[in-house]
Structure formats: structure tokens, C-alpha cells
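For this view, one protein chain was removed and the others were kept in their places.
Chain lettering (A and B) follows the sequence in which the chains are written, and residue indices restart at 1 in each chain.
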Amino acid sequence: MAGKKKWYIKLFIIVALVMGALFAAFPVLWMLLSSFKPNAEIFAWPPTWISENFSFDAYAAIFTNPEQVRFFLNSYFVAMVVVVLSLVVGILASYSFSRFNFPGKSLINTLIVSVQAVPPITLLIPYLSLIVTLKLYNTYWALILTYLLFTLPYAILMITGYLNTLPKDLDEAVMIDGGSRWQALWRVLVPTAVPGLVSVGMYTFMQAWNEYLFALALTKTNDMRTVPVGINLLMGQHAYEWNQMMAMSVLGSLPVLLLFLFFQRYFIAGMTAGAVKN
Amino acid sequence: MKLKTILKKGISVLAAGSMIFALTACGGGSSSDETSDESTGTDSADTESTSTDDSGGSGEGVTLEFQQWWGVELPEGFLDEICQDFTDETGINIELLSNPYADTKTQIAAGAASGTMADVVGLDGSWVYDFAKQGSIANLTELMETSGYDDSQLSDQVQFEGNTYMIPVVNFAYPMYVNMDILNEAGVTEVPKTRSEFLEVAKKVTNPDENVSAFAIPLSTESPSGIQNNFMSWLWASGGSMLKDGQPNLTDNEDMTATVDFIKQLYDENLMIAGTYAMEEADMVEEFTNGRVAFMIDSLAHLLTIQEGAPDMNIAFMKVPVQDGYTGESGMDVANWGIGIAENCEYKEEAIQFVEYLMSPEVNAKLAVAANAFPGNVNAEPDYADADQLFMDAYELFQESYAINEFTGLPTSEELMRSFDEQLQLYLDGDTASAEDMLSETQTIWEEAFQ
Partner (left out) sequence: MRAKKVSNFKKKSTPYLYLLPTIILMFLLLIIPIGMVVGYSFFDNVIINDNPKFVGLQNYIEILQDKTFLIAVKNTLYFVGVSVAAHLLLGVAFAMLLNTRYLGTKTKALFRVLYVLPWMFTASVIAILWKMMLNPSGIVNYLLEVLRLSGNQIEWLGSRQFALLSVTFINIWSGYPFYMISILAGLQGISTDLYEASSLDGANSIQQFFRITIPQLKPILISLIMLDFVWTIQQFALIWMTTGGGPINATEMLSTYIYKQGFSKYQYSMASASACIVLVVCTIIAVFYVRHQKARD
């Protein structure tokens, strides 16, 4: 009886998975296929799947253009730094929110969440003026600090949540043994919250990698610009380089994908060791 | 065990990150010349200035920032060469900055407000009024006077309150493209000259089964230039005007009403391709290239792209069909690459020198040929020898018409186009009862902007 039931469930799961995968991945597949077509064919009717004029031209154009390559390097660098800083600053702040009660806690908490609510486009001009005054215009720091501001609220919120699921007994265990709060945080809590941290890190990386408006506004010269700006530069007034845009997007997603592949094992069950049994 | 690996990895990432960071920390904002040096044999010894201005400053060592979107649309390295030649002549360096066209306006607005605007900027005609009013761009009339420039050689100057703020460098004409293959298949041998002839031909060539339509008009409200280039072209081709003494004149304007109803007819009889309300100019070009549209009004600059995409297509140019009975001269819509100088530019004398250089007959002619456009200097003699016969056909048509674009220099031009677009959509969809109603509603909206 149990065996029969399991068979049904497994089939249902597989069907659901496949349908979900189609939903998720079909557009990306289309993007990939389009990057191998010549521009005009991308809009052909009936649409073609694999082009007769299959070519790597779009990719070649990108790889042989040092400016475009620089876009990738810049994006990667900025995103990495933002992830590290977000996690570190975020963990510190979350620890404070999770383990302490202090006057002003609610206020600061509310402020942190609500500052995200200002539409970036209205913030653009005053913020730009501020960055210029601080002499950070057209530097890596401008982008790094800006993205930190965008990702911190999320990081703090989520890490606080993850830390909240870890009982205070864990801290106490360390402190009873003579350790400081700092040690409790970094030796016990952080390692246990790794799945949460990885997901926050991923999100932070994605945010920094994919952001366009401020990347454009805060930089002037192409040696400081990032991949999203690079993609939009391919949209001229009169002609779009459709296949190059698709190619660049595919290439742009690869580092993120690789990171995900690398870190995804931290999502796998087995990290439940942190839950203290009551 | 896992903790150790995590810590190790974390530390190595941090270390790597900070190393790279330290290396590049001082590198932020450095102007890179690595990619733009394609200059051919610079005459570095010759710094003799050949410009005819009287400005005393030697201009040596000054660097001007030139922000534009043109580089992408010109042959690789072309713009760099032009700027390098200028540097060789005058010792003034040009730093080329590029922005995506769609965001240039936002960038200029933000740049003007925060003081980061480039010295010389590429401008579109529809932005001039607002930027001039905001004091973001400089008065070119004064600068040209000081430098002793003869501005009669300029085919056009875009002005605000009597002074020039933008000079069109090259002009892009918008003739009507025809896909002769579609016409021939439908048994049509002659291109229509009047609107009623056009309607007849349109009905013959439209074939829903083959997914072929007669006409396409991009009415996306994101970038409502379709109103300027694809709608008003019909009006201007028949000598009509949307303004009177510089003020909106949409009501009591027979030509205008007739044009609106003409487009409505095309729409109602399904002679236009689907997707109009979300279509942008670039989308329309793709539809044409893929043989789904018979007629389209589009920038001449697209010719090469279309030919590359559809090498077997039999393309022709024609004048936009006129209103029945109209015998006067036709107006042809032009868009342009304009140039202006930032108000907060510190080197205005050098900047105007650069502008005059770009407008000089020889350089202007070269630019025009490279961009598949017409020169902004009346004395320029572009060598279109290598150009397509088709291009020359279009040039002929252009010379038989008068260039017109009434949106240039109007307040909040883009917004005007957008509101006209929205009202037109309402009328096409049947929400508004008549063309007169639609036009009077638009007139009200436009009048507000003119105050």
C-alpha cells in the first residue's frame, strides 16, 4: 500500500518539476538561442529555433572588445566586495537586533526597513550631488557604498530572522565557558546560520551585479562601468544589437550561476545540527 | 571541519578582494586611453592651429569631455579619429564619453543638477527648450559671436528666446520605405502618390494569412517619437502644420483632422500591423526587415541595417503620399544629432572651437557620409560616391522637400508627443467619439505646457 502511494507522489513531483522548469527556463533557453542568430532573424516568423546562420559572432564581438571585458571585471569586483561587506556589517547589526533589547530598537528597525521605500529615481539627483561632494564620483567606492545601502536592509532583516531561529542557549553555552559575545557570534551562531547567510549573500551579489540606474548615473567613463550599463549601450538610437545583448546577458549570468553552483551545497539538509533539542 | 573551510574560504575571499581593491583603489575614475587609440599617423609635430577664431587662449593641455551616443552608430573608431585630428590641430584633448541613447536625457538632467555634466553634449531637438530654460546649456549665439564664427553656413540652429542653444550636426531624413516585393506580389506596380491611392494599395497588399500588413506606426508611450516621425510626417508632407505662431493649433485645423482620420481608417480596416501600442521604432524596423510591412516611414540611417538583415529585399523610397489635391511642396521629417555646450563648462572658448570644428565643411561632410545622414553645414559637400543608389534616391527626395520638425524647441516636447499619443490611442480604440474631440482634448493639454 505504502509503495503504491509513493509511486503516485513521485510521478506528481516529477511532472510538477518539469513543468516548473519549463516555466523557469524556457525564456532563458530562448535568450541563448537568440544569441546565436543574426540580428534580423531574431524577429522572423515563423520563429526559428536553431538558426541556419548559427554563429558565435555575437560572443566574439564581446570577447574581442576590451571595454566589454572590463565591464565584466568591474561588475564582478564590485559585487564581491559588496557581498563581503554586506554580510559582515549585516551580521553585526542583526546580532544586535536578535540578541538585545534597547531603547530605540524599534525606531532604528523601522527606519532601516522604510528607507528602502524611497523610489530610487527621485533619490537620484540629491544622492548624486552628495556623492560628487564626497568626491566619490566615478569610482568603485561610489558603486560599492551605494549597493551596500540597497542591500543592507534586506541583509539585516533576513539575518536577524535566521539568527532568531537559533536559541539563545547557544550563546549562553559559549559565554558560560568564559567566551565573549563576539566569540559566541562568530564561532557558533554564524556557522550555524550558514544556509541563511548564503542565501543573503547570493541575493546581495545579484543586486550588485544587476543594478543599472545608479551604475549609469554614478559613473562617467567606460572603465568604471558594469555589465548592465554595457548591455544598454548596445541599444543605439537607431539600431539595437539584439544578438550581442542576448550574448552579453548570457555571459553576464554565468559568474552568478557558477557562484550558485559552488555555494548551493550549503542549502542541503544536514545543517540542522544547529537546532538544539529541547 | 566545515567551519574551518568556511572561515578559510571567507578569509581568502577577503584577502583577494582587498588586494585587488588596494591595487585599483587609486585607479578609480582614470580616463582610459587603452581602447580609443586608433588614430592613424598623428602629426604630433604640427600643433599649428588652423582654426579661424580670434580667441587668444592657446587651448593647449585642456581636456574637453564630449558626451554622446553617436559612437555606437558610426563605424568603429571613426569618432575617435575625428577627435584625434582635432587634438592634433589645436592641442585640445577630447575625452569621449558614451551613454545609452535612451538614458541620455536623464543623465544630462542629473548631470546638470549635480555639476557633473560633460563640457560638450550631444542633444536631441526635443530636449533643447527644457534644458535651455533650466539654464543647463550655454548660449551658443554669444559664443559664436565672440569667436567670430560665420553662422550662415549652418543649415539650422535651434533657439530659445532668440538665442541658439543647439546646432544640428547631421540630419536624418525620414522618407517612406517601400518593400517592392510585397507590392509586386499583390500586383501593384506603381507607388501611391495620394492618400486615397495609398489606401487602395494598402488594401491590396494586406494579407493576414501571410502576416503582411501595409503600414506600421510605433505608438509606444515609453518613447513617443512615433508621433513625430510616423504620424506628423503625413501632416507635414501635405504642407500642414500643428502650430500657429509657435502655439498649438490642433483644433480648427482641417489638415490635422484629416490626418487623424486617415490613420484611424488605416487602423479600423486592419491595414496596420498588430502591436502598435507597444511598438517602438526599433521594433518597427525589425518587422519591415522581416518582410511583414509594406510601407514604413523611417530614418534613412536604417538603410544599411535593413539591407544587411534582408539582402534580397527590393527596397525603394518614395515621398509620403499627400492629401488628395495637394500640389505644393512636401515637408520631410528630420531628426538630428545636435550638439550643445554645458553652462557649467569651464572651457567654453575651447568648447565652441570643437563645435565649430565638427561643423566645418570637411569634417561635417565626413560625418554625414559615415552616419548615412545629411550634413548640417550648407557648404559641406559629402562624398556619397560609395553610397548606395538607394541612398542617393532618398537624398534626391530630400532635396525636393523642405526639412521640418515642429517638435524641436517646444517646451517638454516629449511630454507633448506622449499626450498626443495617448489621446490618439483613445480615439483609435473608440473611446473618443471623433477626431475633433480628440484634438480639442489634446489642445487643452498642450496649451497647459506652453504656459
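We adopt the following convention: contacts are C-beta pairs under 8 Å (C-beta built on N, C-alpha and C of every residue); 3 or more make two chains touch, one makes a residue touch a chain.
Keep in mind that what you see is a predicted model, and the values were worked out from it rather than measured.
Participant: For the chain left off this view, which of A:V69, A:V84 or A:V256 is in contact with it?
Facilitator: A:V256
Participant: Among the options B:R292, B:K348 or B:K366, which residue touches the chain absent from this view?
Facilitator: Checking each option in B:R292, B:K348 or B:K366, the one touching the absent chain turns out to be B:R292.
Participant: Tell me which residue among B:T206, B:N253, B:T412 or B:T442 touches the hidden chain in the full complex.
Facilitator: Touches the omitted chain: B:T412.
Participant: List the residues of subunit B that touch the chain left out of this view.
Facilitator: 105-106, 109, 113, 130, 133-136, 211, 219-223, 273-279, 283, 287, 290, 292, 412, 414-415, 418, 421-422, 425-426, 429
Participant: Which residue numbers on subunit A touch the omitted chain?
Facilitator: 6, 9-10, 13-14, 16-17, 20-21, 23-25, 27-28, 30-31, 34, 42-43, 45-47, 89-90, 92-93, 95-96, 99-102, 105-106, 108-123, 125-127, 130, 145-146, 148-149, 152-154, 156-158, 161-162, 164-165, 181, 195-196, 198-199, 202-203, 206, 209-213, 227-228, 231-232, 242, 245-246, 249, 252-253, 256-257, 260-261, 264, 267-272, 274-275, 277
One rule holds for everything that comes next: only the chains that are shown with their structure count from here on.
Participant: As a quick test, compute the distance in whole Å between the mean CA positions of subunit A and subunit B.
Facilitator: The answer is 36 Å.
Participant: For subunit B, which residues count as touching subunit A in their complex?
Facilitator: Of all residues in subunit B, those touching subunit A are 2-3, 6, 13-14, 17, 20-21, 24-25, 28-32, 34-35, 65, 69, 72-73, 95, 97-103, 106-107, 109-110, 113-116, 118, 172, 211, 281-282, 285-287, 289-290, 292, 299, 301-302, 305, 308-310.
Participant: Mind pulling up the subunit A residues that touch subunit B in the complex?
Facilitator: Result: residues 38-40, 42-45, 65-67, 77, 80-81, 84, 124-125, 128-129, 132, 137-141, 187, 191, 194, 216-217, 220-224, 229, 232-240 of subunit A touch subunit B.
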